[in-house]
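Omission of a single protein chain aside, the complex is shown with its protein chains in their original locations.
Chain naming follows the written order as A and B, and within any one chain the residues start at number 1.
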Amino acid sequence: MFADGLFLGFAVLAVLGAAGLVVFRHPMNGAMSFVVTLISLAGLYALLSAKLIFALQLIVYAGAIMSLIVFIIMFLNIQPSDLPKEETKLVYILGGLAVVLPIGLFLAKIVKTLPLSSTAILGNDFGGVKQVGLLLFKDWLVPFEIVSILLLISLIGAVVLAGKKEAVK
Amino acid sequence: MIHSYLYLSIILFCLGIVGVISRRNVFTVFMSIELMLNAANLAFVAFARVHESMDGHVLAMMVMAVAAAEAALALAVVILLHKHKSKLDTNVFSLLKG
Partner (left out) sequence: MGQSVHYLGLIPLFPLMGAVFIGLLHVFTCKNAKLSEKVYGLLACVGPVLSFVMALKVFFQLKSLPADARFLSHNAFTWFSVGDLHINMGFLADPLSCLMLLFVTLIGSLIHIYSIGYMSGDKNYGKFFAYMNLFLGSMLVLVLGDSPVVMFVGWEGVGLCSYLLISFYSEDTNNVLAGNKAFIVNRIGDLGFVLGMSFLFWGIGASGFDYLSLKANVHHLTPAIALTVCLLLFVGATGKSAQIPLYVWLPDAMAGPTPVSALIHAATMVTAGVYMVARFSFLYAHVELAGNIVAWVGILTALLAAIFGMFQDDIKKVLAYSTVSQLGYMFAGVGVAAYSAGIFHVFTHAFFKALLFLGAGSVIYAMHHEQNIWKMGGLKAKMPKTYITMVIGALALAGCPPFSGFFSKDEILFSALATGHYGIWAVGLLVACMTAYYTFRMIFVVFHGEPRDQHAFDHAKESPAVMTVPLIILAVGAAFAGFLNMPGVQTVSHWLAPSLTEHHPHASSFVLVFAMATSIVAFLVGIKIAYSKFGKGAAEPVFSGFEKFAYNKFYVDELYNAVIVQPYKAVGSSIWKTIEPNVTDGPVKAVTRLYMMIGTAFKVFQVGYVRIYAIYMIVGLSLMSLFLSQSLN
């Protein structure tokens, strides 16, 4: 009973945040809405007994990635003239919604065929750090290592891209 | 019920698509992509709860790692684009025209 209310609250916040992201003109406003969405999602993860993911969402996504994005937005010193003049924004958004609606309905129809199941909070054996860690390092070791290489590549890439200097005369 | 989580995931995903195709601001486009990734994450975790297996959590972690990597690179590119044209409009870059 508590859970349903929490779910509803988090869900509404998430959707509102997403809508805000799509609608706001200045990216900073959009980023802030997006943070709201991310935090609500973290709450939803908690409701799904995904304790580690809940924590990681807050730390990595809302904490690291969004702060990086916000940092870059502020770093670029965006002037109103830099932003694109999107007069027809609303038209496009409504058109986009129209186009996307069939996709959503299709996915919803698929979801409808799934069997019902409960979402009661599970105990310590599910979703905790230790359990996920064991799974990660036992069954998912190779993907784990590959992802670490991926992160290394992106690190190097980011350094190379951002570190481009002008040609020395 | 689990369906509500999945419907929410669908709504967020569609909003992400709308954001990608209808906005011209590079940051908005990028963040809409992150929104889509998050919607997928939600679906992963929901299904993990249904099957009571934590593979979904692990995958969600992988997605987050990838999203982080991609965020870094995408923002580096955004900085370079801004340096080039000092505009944040995707319509400015139209060399593919014709």
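In this text, contacts are C-beta pairs under 8 Å (C-beta built on N, C-alpha and C of every residue); 3 or more make two chains touch, one makes a residue touch a chain.
As the structure is a computational prediction, the values presented were derived from the model and not from experiment.
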item: Contact residue for the chain not shown (choose from A:I59, A:M74, A:V91 or A:L105); value: A:L105
item: Contact footprint on chain A, counting only the chain that is left out; value: 96, 99-103, 105-107, 109-110
item: Interface with the unshown chain - residue positions in chain B; value: 17, 20-21, 24, 29, 90-91, 93-98
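To be clear about the criterion, only the chains that are shown with their structure count from here on.
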item: Chain A and chain B, separation of their C-alpha mean positions in angstrom; value: 7
item: Interfacial residue positions of chain A with respect to chain B in the complex; value: 7, 11, 14-15, 18-19, 21-22, 24-25, 27, 30-31, 34, 37-38, 41, 44-45, 48-50, 52-53, 56-57, 60-61, 64-65, 68-69, 72-73, 75-76, 78, 82-84, 86, 89, 92-93, 95-97, 99-101, 103-104, 107-108, 111-112, 114, 116-119, 122, 126-127, 131-132, 135-136, 139-140, 143, 147, 150-151, 153-155, 157-158, 161-162, 164
item: Footprint of chain A on chain B - complex, ascending; value: 1-8, 10-19, 21-25, 27-28, 30-32, 34-35, 38, 41-42, 45-46, 48-50, 52, 54-55, 57-58, 60-62, 64-73, 75-80, 82, 86-91
